[in-house]
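Every protein chain but one is kept in place in this view of the complex.
So that you can tell them apart, the chains are marked A and B in the order they are listed, and the count of residues begins at 1 in each.
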Amino acid sequence: MTELMLPELGHYALILALVMALVQAVVPLLGAQLKMTGWMSYGTPMVWGQFFFVSVSLFMLGYAFVTDDFSVAYVASNSNTQLPTPYKISAVWGGHEGSLLLWVWILAAWSFAVTLFSRSLPEDMLARVVAVLGMVSVGFLSFVLHTSNPFNRILPQIPREGSDLNPLLQDFGLIVHPPMLYMGYVGFSVAFAFAIAALISGRLDTAWARWSRPWTSVAWAFLTLGIALGSWWAYYELGWGGWWFWDPVENASLMPWLVGTALMHSLAVTEKRGVFKNWTVLLAIFAFSLSLLGTFLVRSGVLTSVHAFATDPERGYYILALLAITIGGSFVLYALRAPDIKAKVRFTWMSREAFLLVNNIMLVIVMATVLLGTIYPLILDALGLGKISVGPPYFNALFVPLMSILAVFMGLGPASRWKNTERSTLIKRVWLSAAISVVAGAALPFIMGGKWNGYVFLGMMLALWIFLTQMRDIADKLKHKGWNVKGLMSLGRSYWGMVLGHVGAVITVVGMTLVANYTQELDARMLPGSKVTMGEFQFELTDIRHVDGPNWTAEQSEIRIWEGDKLVSVLYPQKRRYTARNQVMTEASIDWGLFRDLYVAMGEPLEGGAWAVRVQHKPFVRWLWIGGVVMTLGGLLAAFDKRYRQKAMRQAGVTVQATESENKDTGAVTGASA
Amino acid sequence: MNKRLILFIPLVLFFVLGFFFWQGLKLDPREMPSALIGKAFPSFTLNTVKDESAQITEQVLQGKVSLVNVWATWCVSCRQEHPELVRIARETGIPIFGLNYKDERGAALKWLDEYMDPYQFSLYDVDGRLGLDLGVYGAPETYIVDKQGIIRYRFVGVIDRQIWQQELLPEVKKWQ
Partner (left out) sequence: MAIAFPLQMSKPSGLTGRFWTRSFLLLMFSLLPSLAQANIDAFEFSNEELRNRYQHLAFILRCPKCQNQNIIDSNAPIASDLRIQVHRLLHEGFDDEQIIDFMVARYGDFVLYEPPVNRLTYLLWYGPVILVMIGLLVVVIMIRNRKQQANADEAMDSQSRERLNQVLKQKTVNSSGKKKSRR
């Protein structure tokens, strides 16, 4: 293996990719500015070449993992011969270097997709978009090569055994969570590239909004799924049943999500009504800037986080320089080129535009609050004013009221019309929903918890409000279109995407509200034979035994859960010791259900053969992630609206007529976009 | 013109933020200053490792600038630091008080016997109460206490020759 020099091949492929990215960043842009078609046409081949070489590089790293090539330093420190093969593959992105390579690969993949699906773009626009993506690629490829080369070798003293992947990452959640998250982060680079290209060309019309919309929706969908997966993983893997801790790294993913959500809505207004152009461009820059900022926060070591990568100041300075160039450059361009001609579009206080404007502003304020809380300790420290911590109590205190305002407008949005809504019409459409949500919202705390709870009232009321206004809107629309499948279909994927997005949010809000307020938790000292009671459930520890896994050994309890005389479930929580790192892990065991989870985790051994055991009853906790999945589906559905497809079809049709030999090619495009 | 200036707001905000990040890279977010700087050494009554019947109180820290060093036999890095403490005690004459933190007396005695004893004496804080009052979160930690018994400086981690010369000695001199 060592003789084959495959890691060097991977390294070399990365260098080639960098060269191609450089050409991609410069030549098409010059071509577009100088109106030289030949130069513009360099874009696509360079993107394809770059994608190919980064793929080769990623494959080589994966190969080094699968074949246990410990001469590669990154493999040696993140793998082990005993590690099961699926984890060897996911270990590729288990550390800083490899995850950065994955980041770059996903960027190349998005660029590749842009060249495939954007044939309806004017040539110069495509050239500029591709060039901007190329610039981002140059930045990150040089970062990988300069500070974080995953192919560095340990020679000549090759370790005989690797130090294993962090046990916390040896899990299905960690196989899928980072790629999904990065798909989201990096996906915003496309909307960003469109915005920058539009600024460079000075053509900030509604066309660019239409082009960016599907890309933004897909990126947002992936980011939503990535965050949901991360939260789910933390819930079952960290062993304390938490699903969100307002950790800087979590906030780093939440901030682009908030702005991305605002961007999706703003793009809709810009496309349909031609307003908020300035603002939409700014949001597109923000969304990607915050993705980059997240990268900085996670990898530079300026903040302490439970999830942070190994840090080194050189990397921090490098990313900061990248940020300064990318974000600073974009904002300079924005300040110079943002159009100051106001669109001559009229709307009133009671219009959908106005409500969406409030939505946008609230989302940005929430983002700014999260940002403020996240970096405030850093600011005070940098000014020499002492060390403080900002944590969940702060974020919860501000997030809940701000999001509540937003939720009120989420209900009004679908109920309103563009330009202006008659007050009487609006009232007619929402009064019943409002009344039901207040009454039912007030009743639910008593039904669910037996006593008044303000937070439950607020959460459930707002969830019902959003849900009912949305349903009312569907009903109103179907009144005209007819209550049948044809009527349902005629509303369009974009509309159903919005409905799913909002309903997903409702489901998540219900989950958050109920699990935050009605979780029951008990820490108990248990011996085999002992029983604890929590609510209607009895937890009986029946057995503790030793079990062995592929690269770990564990103490495993058997816990029977009874509800009266009925055996509900038998759970097997473990206390694992991973042998390579001698690291101890809590493996919680969960009896999951749509309406409640029963969560059992083993603590430490106590004297006398007893164990500390934590049992939890978590109502509606699944709804958190189900909501995330529904939102994801909504985003994808919206992205694949017929409008975008028809455009592609029309395009394809014309091209086929023009050049028969392109037939196969365009056919594939239409097929893929359908 | 005014309108166009508004468009520069994001740029300005970003560079302000960037400045803080740049500063942040030079800082260690894990480094924590003691909350007791400028405050009197917490009161205590403890015996010592070598003398179970001793009744030592914070009064002992008055009158001279001294060092209080938190150590334990279970602490690997304390072993690393030990020779430097011995050297400081021998060469500078600055009194060093030990705070034997959550340790076992037998092991501590053996340690002092084997590796030499640089301390005036070592307070025996078996349950970590004084350590908690001091805000100790690990060992080794070293405090500089002035003539009035007020804590002036805290160093967390292993003291070596260079750290002593560059960080601690100037502080000691400042208060002498």
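Keep this in mind: a residue touches a chain if its C-beta (ideal position, glycine included) is under 8 Å from a C-beta of that chain, and two chains touch if they have at least 3 such contacts.
All of these numbers come straight from a predicted model, not from anything done at the bench.
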Contact with the hidden chain (one of A:247, A:540 or A:641): A:247
Residue among B:11, B:112, B:139 or B:168 touching the omitted chain: B:139
Hidden partner chain, touching residue among A:57, A:78 or A:189: A:78
Missing-chain contacts mapped onto chain A: 37, 41, 77-78, 95-96, 119-123, 163, 166, 168-169, 205-207, 210, 238-240, 242, 245, 247-248, 273-275, 303-311, 342-349, 353-354, 357-358, 361-362, 364-365, 368-369, 372-373, 376, 380, 385-394, 397-398, 402, 405, 419, 521, 523-525, 581-586, 601-607, 610, 612-614, 647, 651, 654-655, 658-659, 661-662
Chain B residues that touch the omitted chain in the full complex: 30, 32-36, 72, 74-78, 80, 101-103, 128, 131-140, 156-158
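We take it that only the chains that are shown with their structure count from here on.
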Interface residues, chain A side, partner chain B - complex: 278, 282, 285-286, 289, 296, 300-304, 313, 316-317, 320, 323-324, 327-328, 331-332, 334-335, 338, 340, 375, 377-379, 381-382, 386-387
Chain B - residues contacting chain A, complex: 3-4, 7-8, 10-11, 14-15, 17-18, 20-27, 29-30, 32-33
